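Heads up: the structure comes next, in structure tokens.
Complex shown without one protein chain; remaining protein chains in place.
And now, subunit A:
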Amino acid sequence: MFAFVISRILQSIPVLLAVALISFAMFAYVGDPIAIMLGQDFTEAQRAALVADLGLDQPFWVQFTRFALHAAQGEFGLSYRLSRPVADLIAERAPATLELAFCAAAVALAIGVPMGVYTGLYRHSWLSRAFLTFSLIGVSLPTFLIGILLILVFSVWLGWLPSFGRGDTVTIGWWSTGLLTWSGIKALILPSVTLGLFQLTLIMRLVRAEMLEVLRTDYIKFARARGLTNRAVHFGHALKNTLVPVITVVGLQLGAIIAFAIVTETVFQWPGMGLLFIQSVGSADIPVMAAYLLLIACLFVVINLIVDLLYYAVDPRLRTGRGRGGH
């Protein structure tokens, strides 16, 4: 097991290097930071000084090595736009995004899995049909539209929930949380639902499809023939066998939720990494964009590792490493 974790971490190094290369290449090809930083009036001497200062006159590979070494230590330099260390900026924004993402994932799982099980078990009930119709809407409506509709209903018409921001936050160490105040929780609801709705419908449809598949298997028939209760058959035997694909998708989607919270954060003016990224794109703030890309890549690597470890926990056939077929 330990060897497995080590080997996976080693395997992830080339992936991260590749992402580093791509994000570094942005420095050269996305906009001209020098022009943005210097503004309208500058002399050639000022420009040369700044180029030398930022190390942009060095050969490509020297620049990249320096970038990668610094990145490995968590240093991404100064934001061009805010003139503050990128690491600090991201550390400030990360709690907001992570909290939002985990709340969205929790909403998606807590509602999506039971709905999937229900629609799988009672395929022909009108409630299942209603769920499926609803899931089509969830899958096909774009996130920003859902967000705006929710704001219209719950903030503008009903006035129940705030339409932007995080509300009051409490800072614990370097982590700022909105989960401990009433206004923080209220502010979380709409963005979490907006961000989680697509995942919810995806999880529901996946669980449903997997349940239908598993319910047809011989071991489910045999479990019924042994006279086990419906509860044991459905949740003990059937649901557990749907978990491997569900874990895979949920893991990848969690990465996607964090990485692509950008739209939701923009709609709700959520002070997270996504909003930071969008603002950085607007002003070609390349260090921030590069750091963000690398961070997301790391996140995916970590989530994939956790997903792999969960497989081991769920499926004994993987544990012994000598699976002998069968279903």
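Here is the rule we go by: a residue touches a chain if its C-beta (ideal position, glycine included) is under 8 Å from a C-beta of that chain, and two chains touch if they have at least 3 such contacts; residues count from 1.
In this section, contacts and distances are computed from a predicted model.
Peer 1: Write down which listed name, "ABC transporter ATP-binding protein", "Methionine biosynthesis protein MetW", "Biopolymer transport protein ExbD" or "Allophanate hydrolase subunit 1", is the UniProt protein name of the chain that is not shown.
Peer 2: Protein name of the absent chain (UniProt record): "ABC transporter ATP-binding protein".
Peer 1: Any idea which of A:R81, A:R166 or A:H237 touches the chain not displayed?
Peer 2: The single option touching the absent chain is A:H237.
Peer 1: Would you mind spotting which of A:A223, A:I247, A:I286 or A:V307 touches the chain that isn't drawn?
Peer 2: Residue touching the absent chain, from the options given: A:A223.
Peer 1: For review purposes, identify every residue of subunit A that touches the missing chain, sorted by number.
Peer 2: Those residues of subunit A that touch the unshown chain are 217-219, 221-230, 232, 236-237, 240-241, 314-317, 320, 323-327.
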